Structure formats: C-alpha cells, structure tokens
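Working notes for the structure below.
Every protein chain but one is kept in place in this view of the complex.
To keep things simple, chains are lettered A, B and C as they appear, and every chain counts its residues starting from 1.
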Amino acid sequence: MIIMRPGATEEQISSVVREIEKHGLRADVSRGEFMTVIGPVGDESKLPFDRLAAFNGVKEATMVEIPYKLISREYARFFTANHKHSVMRVGNVEIGGKGIVFIAGPCAIENRDQLFRIAEGVKQAGAHILRGGIFKPRSSVHSFQGLGATGKDEAEEALGWLSEAGREFGLPVITEVRGESQVDLVSQYVDILQIGARNMYHQDLLVRAAQKGKIILLKRHFGASIEELLSFSEYIAAEGNKNIILCERGIVPVGKGKSFTRYMLDLSAVPVMQKETYLPVFVDPSHATGRRDLIYSMSCSAAAAGANGLMIETHYNPEEAWVDGKQMVTPDELKVIIDACSRIHDMIEAGCDENS
Amino acid sequence: MIIMRPGATEEQISSVVREIEKHGLRADVSRGEFMTVIGPVGDESKLPFDRLAAFNGVKEATMVEIPYKLISREYARFFTANHKHSVMRVGNVEIGGKGIVFIAGPCAIENRDQLFRIAEGVKQAGAHILRGGIFKPRSSVHSFQGLGATGKDEAEEALGWLSEAGREFGLPVITEVRGESQVDLVSQYVDILQIGARNMYHQDLLVRAAQKGKIILLKRHFGASIEELLSFSEYIAAEGNKNIILCERGIVPVGKGKSFTRYMLDLSAVPVMQKETYLPVFVDPSHATGRRDLIYSMSCSAAAAGANGLMIETHYNPEEAWVDGKQMVTPDELKVIIDACSRIHDMIEAGCDENS
Amino acid sequence: MIIMRPGATEEQISSVVREIEKHGLRADVSRGEFMTVIGPVGDESKLPFDRLAAFNGVKEATMVEIPYKLISREYARFFTANHKHSVMRVGNVEIGGKGIVFIAGPCAIENRDQLFRIAEGVKQAGAHILRGGIFKPRSSVHSFQGLGATGKDEAEEALGWLSEAGREFGLPVITEVRGESQVDLVSQYVDILQIGARNMYHQDLLVRAAQKGKIILLKRHFGASIEELLSFSEYIAAEGNKNIILCERGIVPVGKGKSFTRYMLDLSAVPVMQKETYLPVFVDPSHATGRRDLIYSMSCSAAAAGANGLMIETHYNPEEAWVDGKQMVTPDELKVIIDACSRIHDMIEAGCDENS
Partner (left out) sequence: MIIMRPGATEEQISSVVREIEKHGLRADVSRGEFMTVIGPVGDESKLPFDRLAAFNGVKEATMVEIPYKLISREYARFFTANHKHSVMRVGNVEIGGKGIVFIAGPCAIENRDQLFRIAEGVKQAGAHILRGGIFKPRSSVHSFQGLGATGKDEAEEALGWLSEAGREFGLPVITEVRGESQVDLVSQYVDILQIGARNMYHQDLLVRAAQKGKIILLKRHFGASIEELLSFSEYIAAEGNKNIILCERGIVPVGKGKSFTRYMLDLSAVPVMQKETYLPVFVDPSHATGRRDLIYSMSCSAAAAGANGLMIETHYNPEEAWVDGKQMVTPDELKVIIDACSRIHDMIEAGCDENS
C-alpha cells in the first residue's frame, strides 16, 4: 500500500504506478478528498517498498499481507472522509447509508404477469429493489433452471420484463448472472448484478462482471469462510470496481441428525465483515432458512445484527411458485417484516452511536 | 404416548404405567389441567399399543418416534393450558415468561472481592441471575481449571461466596457442574445447575443432575446438531425433570482460513428449538464470539431472534480476568446491552403476536 | 428412465425421445449391447410414464428421482455388459480398468525447461499422465495465477509446451480449465480437461466443457457433499458425455484449533462413489494434505481404499516451486509411491474378488 502525500501530483502518482507495473503487478488507485492511496494487485513481495518509499510524493509505502486489502478499512481510512462505510446509490436508493434496504421479489421469474403482480406487492410493502431470477443455479440438472435456460430470446424477454417492472414501480432491479457468457446480456438490463453462492469461487466470472462497473452483490458460498468471501470480493475490487455488496445466505450445518433449516445463517458475519471492510453487508434469510415460518425472526435478527440490507423472496402465492415455494413470504408478510426490521435498525443505529 | 381421558382415575393411570414397566420401559406421567399424558421412556417398539389403547381410561395410544418426545410441543399440548412455553420461576425471576432474562457474572470466580464487586455491578446493570464458574472445563490441562480444582475446601468456599453474593444482591445463582462427583456438592449452593457445552453428550452427568430437581441450563456442544441437543435434553426430562433451559453458545466454524470469532453463533436455533419444544432458549454470545466488541450486536441479534434469555460474561476489568478476558464486557456495557435487548424483545413480542 | 426392449427399432427410440422433448425435457440415449436406455434430462414429474410405458418397443418406463441418475449404476446396468465400471482409454492408458493410474507433474507450469525436466522425471517414475497448471484458480488475487493469466499468447505457449512434452514422453496430458472462455483454447491442446474444486458448482463451465467430448476430471469442492459432486457430474453426463473421472481432493476440516493438514481427505468417498456410479474415482493427496511428508501414507491409503487413480504434484526441487512447494514430491519419491500403491492395488483387487 502506497500512501501519497496530500497534494501529490498526477505525475508522481503515475511514477509509482509505473514502478509497480514494472514488477508485473497492477495498481489500484483510490483518490480520497485529501490523499491518494495506491494498492498493488499481485504478489507484493516482488515490490521494492524501500525504493517506493523514496519516490517523490510518497508519504508511506508498506506491504499489506491480508488477501483483501483493497476492500479493507485499513486501506479505506486514508481516502474516505467521515463515514465508515461506502455508500452506493442506485436510483433513489442509498445502499450502506442510514436506512436498511430491502430487496424483494420472486425466486424465479415465471412469466410477465407473475413478475408484475409481485413487483407491485413488494413496492407496496415498502421494498426498495426488485429481484427476479432468470438464470438459476441449481444443484440438479433435472430441476427448473430459469427462463434463461430455454434460450437467448426467452432470456432477453424475461430480462426485458424485469427492467420494465422496475421502471413501472420505481424499483432498481437485480438478477443473478451465473456464467461469463451471460454478463454482457444481463448487464444491459439490470442495475445490480448478483453473483450467487455457488459461483463465489468463480474468479473469471467475478472479473468479467466487475468490468461492467455496476454494483455487484456477492453471496457467500455455503462452504466458505468469511476470509474466503472477502478474498474473492477482492477479485472485483482489483478490477477497480469497489461497488460490492457482501451477502450472507447461510452455510452448511454442522453435526449429525436432522437439519431443521436449509442452511445455517451466520449472523456474526455481519458485524465481522463490517469491521473488516467498508462494504455494506446484506443478509438473505430465505435461502439460509428455507422456511417461511422463520423469515420474520431471522430478518429481525439480521437487522439487529446491523445488516445494511435484506434480500427476501416474495410471492403472492408461495404454494404455487415453481422454485423455493417453501421459503417465500407474501407481500403482506413482507410488510410486517420490513416494518419490524426498520424499527429495529433505527433503534440499533442509535444504540451503536452510544456504544461504539 | 398414551393420552388418558379427562377424568381417568389414578388406578387407571397406574395400570398403564405397570403395563409399560412390564415391558422394560419407564413411564413419564405428566398431569395437565384436563388430562394426563404418559410418555414411555425406552424403546417404544416393545410396547403393545393396540392393547394399551383398549385399557380403561385410555383415550389414545400411539408410538412417537422422535428422540425428544418428552420435551416436544406435541407432547405438551395435551397437558399444558394456554401458554406455548413452560415458565419456570426461581426467586423473583420468571424464565420463559414475558420478559427477557439476563444471566451475568464472571467467567471464573477468582476471589470473594472480585465476585462481590461484579455481582453488585451486574445487579445495577439490570441482570437477573448471577453466574460464576468454579469447576471450569478447559481444553488444556495446563490452563486454570477454576477454584474447584484446588480442592474440596476451596470449592466449597467459592460456592459459599456465590450463594452469599446471590442473597446479598437478590440474584438467584448458577454455576457449572462438570462431573458426576460434583453434583451433590454444587446442588447445595446454587439455584440453577449449568451443564457446559463440552459435557452435553455426557449422559451420566445429565441423569445425575436431573435427579436433583433443580433447573438445568444445558448448553449445546459446539459440534452438535440441534437434534442432538434436544435428544440429550431428553435424558433430563426422562428423570421427571422438565425444568430445562436450552442454551446456544456457538458451533465450530466451517470453511478454510482465519476464524474471526471463537465459534459461530447459530441464531436460527432459537426459533427452531422454540417451535420444536416448550423449553426456553437462551443464548451465550460471550463464548460464541469470544470478542468483546461483538457482544452488543450479537446480543441484540439474539434478542431479535426471540431468545428467552442471554448469558453474558461480565467483569469490572476484563483485561485482568484470569479466564476469557477478551470476551467479557464491563457492567456499564452490560447495562447498554440489557436496555437495547429489552426494548428489542418487547418490540418483537408485540410483532410476534400479530405475525404468529 | 425408459428401458427399450431388445431389438427396439430406431423409429421406436425416436418416438420416445420425441415424446420426452414434447414435455420440455431432453433425452439421453444410451445404447448397450442388448438394450437401449433413455434417460430424461429435466423434471421427470412432467412426463406421462404410463403413456410412455405403452409405446411400441418400450419394456419399462419408471421415474428415477436421484439427481445423478445418468451416472448411476442403476442406469448403467441395462446397457453395460460385464464390467462394473466404465473404462476410458486415452493414448495407451486405460482409466477405470485393472491397473491404478498415476497423474503427475507440476502444480503450475513455470517455463518450458521446468515442465520437460519434470515430465521426464515422472515418466521414469512410472506415471501415466502428465499434469501442469496454466490457469490456476487462487484464493487470492494477489497470488500467482498461472502463465495463462499473463495473456492469450503466454497461455497458448504454455499449452503448446504441455502438448509437446506429452508427445515427447508418451504421456497423455491434462490441465485445468477455469472459466468458460478458456474451454475452446484448452481443448485444442490437452487430452483431459480438469475442472478444479473451486469450480465444481460452476454449471455453465461444466456444460461448456462437456460439449467438447473429452474426458473430464471433476474435483470435489472442499465444502461439497458426495451427493453434490455426483449431482454436478450429472451436468456433464446430461450433455451426452459420460467420460467423467471423479476426484476426491479433501474437504474442509471440522473442529476447533490448529489444522495439521490443508484439507481433510475423505477416503470413504472412494468406495461410496464406486458403489453409486460406474465412474472411476481418483484421489489427489497433494492438495488434500498440503504436506509432502504425508503423500506416501495417504497415497497408499487411497490405493487401499480402491482408488482407480492418483494425482500427485511433482517437482524436481519442491523448495523452489512457485506454487504449492510444500506439498510436492520429487520424481524419486513418486517412484516409491507408485510402486507401493501398485502393489497394494493388486493385492486389494485380488481380495475384492473374494470379498465382493
């Protein structure tokens, strides 16, 4: 990490970047209000930090060994001003700001009517962002893979519906991009790209998606440690895209015997990741629990843990959903959840100020 | 499970019990306001349910195959009246009732002064029950094992302090009993027996402790599934002691790399166990996280998940504690936590009534 | 699963396929010596099995609900003759046949000399297939990502070396393909495509690679159950490519405290997967243990468990390897391992015949 002096010139910054590149690494340049910080991407042990420290305009040059330095608080504190977290804006929605953000919508888009009806419901319930799956990652090739699997035309049609529903109800939209070959297409239609838990380790997809410059919501793989989620987020940041939302969605349960939930929600990941990085942290209680009757309590629990947002699968009639019906709530239930979580969030924010 | 008709006579109940015992099983007799339910303890496949159904006074006789039937809601619904959970009283404290209960105190009792000073602090902070470890289960024989390890006299002296501090500050007291040979002694001094995570699978201890008739707080082993915790609680219930508090305290983390917390708190266990059983569920964020800076957020999160109580290690000066200093909060911090959690609990309780 | 009568005509087979496709599923047609079996790909609950059973030439039509039916023994027993496992041939090497197969070579190709020197060494040691990583999946963007990361020209050059070394020493070659965009290029140069543990869940890559028709070695993700590995293998099989090698390479360790190995090798996965499927099962002790001093014992252990092959990272000078030096063995050590494992394999094979 190379911290430039306040007032360092562009030429001085370029010299440092060139020196880093000379050793086969790339350079991430983050410009703050008062200083600029340069983060080497690659094996820092190859860099001559002593030499770099002597460059004109350089205040400090030190090796940082954590694998997620570009998204770390340590890195951010030199170029961010007063806020602890980065705040991203999409449409009228502020992510990582004062309020708690709700992403809601169907697991999978089934048809135009279903999507619009749900979109209207989640809007009225108070949600901020509309979700709808088109390319579904599935554990079995014999399960429904989303409308995107039917063909390119069907994929585009469904993407069109999502984009249109977003405009109609004033909701930014998010959908999952599952493979590299879908990135270009999906990016044309949505505001936020979701990379699902099964693809968290898929670095080529992360890089390709990052290059679109859009906000990326990256879910934690169910077998991944927090450190791994952060390390793979770094693949996005290393492309110069720091618009990353981290999302906890449950990990594999430990222990013998019946599992009462689909996965196990790790809510301590919320404050841990907020302390390690400057990125907002969301929670997906739907996939984590797989149980409609637990969404209310686990949403409240996530809000109380300090989550910046929640992603909740919603359907006007969960019983007839093609995918994940067991874990969806109705728009009415969603409203109760949003209200409770928002109140908890406000209370926690107040308490945090005293307690921090 | 044999459900007796309302008005079944004692003689009819005894006949059923004798029949069960004739086949080598024991019988748990639970008398409700309107009916009595008899739960066989042992291998139900050996019982002639058809024959039992024909006994005088028997309304229904069916095999129940879950390993935790005596503590299940299914079993309780015939003999409990209107409440969903069992409510236990100890001193002035109601466990499993409307409010959220706080157990606080030092990890290990070091001396009389330390204990009394902390007891006073936690009382003022609003805690309801005083904890203090005397027999400490430790992963290493080379670590401090609690004053109880020094000798019987020292153990009794420390137990005396605990009992005395409880009386002085009007707080019921709890301490851990680690081995069978400590049960008699410890039971003389405390209101609640704690069985720690490492001993959850230790059925002989469970049975011995259960026979004392006191409330038992049983912690989930860090490698145990929820089903296992419930199955081992059944060892207590099978002795006729249903005064059981279940306690989640974190399980082993999954995944490669650095672990940011000592264990991983499984908060979905709270609503899951409350739905499966009629027992109150507590959470111990201190051992789960091992990090003082996470106690506030994880306590709030536990309260929002619906926990009936929290157990929080407290010390006036965490840095100088002999054991677990890193995870203790001060009485002042405890007060902030109790206030926030109580407000969240009240809010959640209100929401639950609407949402249930 | 639709089993055709012996002597069913092509027209009868086509009718069944058309009927399956009419309901939105695909059909996998496997022609055995005596019968043909048709496996629907997709949601079988949409198929009219009663109607299909009445089609001309159909012997039996039944729903199979396991998510890996196309690779299951159940499916294979109708069209395979006398052997229990499928046998694949590549060059002179028989995979899944009587002998145990050794894949060896460097973790990452560093330059032409390094590769050729190691290739010569592993050939002399008795290995059958040459490995060499070009596109390296890495947990940190700051680590060396393989020569393939430098650019397309460097990737092709390294692929050329691998292909050339294979020809020079008479060894078929294998390398990892990490993203969809690398499949076309890599397929031109190698005999076997490896899909690494981190990409096991990456279904778009599996499908794209499968379509090349080459043998695919699919490693188990370190957080994946056996059922998941088999279910994702099915994505390959569903493309009509049954040339799949399953590879166990260690899963995340459970429990608190120091980890003595990098991952934990699950050797019971070997006989389990051989009983569930007709695919050969390989073991990679190098990544599983991460410890050179354990490769010998864990290789022997894998051979004794019945593994069809082993993949062992080899370097003439492990200390100076750019990646994974700690877990590589020298060609001399490899020879000792191959000799011991081959003897164990022969002994086990003999015992199995008596014992099966």
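Rule of thumb we're sticking to: contacts are C-beta pairs under 8 Å (C-beta built on N, C-alpha and C of every residue); 3 or more make two chains touch, one makes a residue touch a chain.
Model, not experiment: these values are computed from the prediction.
In the complete complex, the hidden chain is touched by one of C:Ser30, C:Ser72, C:Gln114 or C:Ser301, namely C:Ser301. Among A:Val252, A:Ala321, A:Leu334 or A:Ile348, only A:Val252 touches the chain left out of the display.
Among B:Gly32, B:Gly126 or B:Gly223, only B:Gly223 touches the chain left out of the display. Think of the hidden chain as still there; on chain B it touches residues 40-44, 67, 69, 137-144, 178-182, 198-199, 201-205, 221-224, 228, 231-232, 234-235, 238, 252, 254. Residues of chain C in contact with the chain left out of this view: 223-228, 231, 251-261, 264-268, 270-272, 275-276, 288-289, 293-294, 296-298, 300-306, 333, 336, 340, 343-344, 347-348, 351-352, 354-355. Residues 139, 222-223, 252, 254-257, 263 of chain A touch the missing chain (whole complex, contact as defined above).
Here is the rule we go by: only the chains that are shown with their structure count from here on.
Comparing the CA-atom centres of all chains against that of chain A, the greatest distance is found for B.
Remark: chain A and chain B have CA centroids separated by 38 Å (rounded to whole angstrom). Chain geometry summary: the mean Cα position of chain A and that of chain C are 33 Å apart.
Centre-to-centre separation between chain B and chain C, using Cα means, comes to 49 Å. Among the residues of chain A, those in touch with two or more other chains are 223-224, 228, 231, 252, 254.
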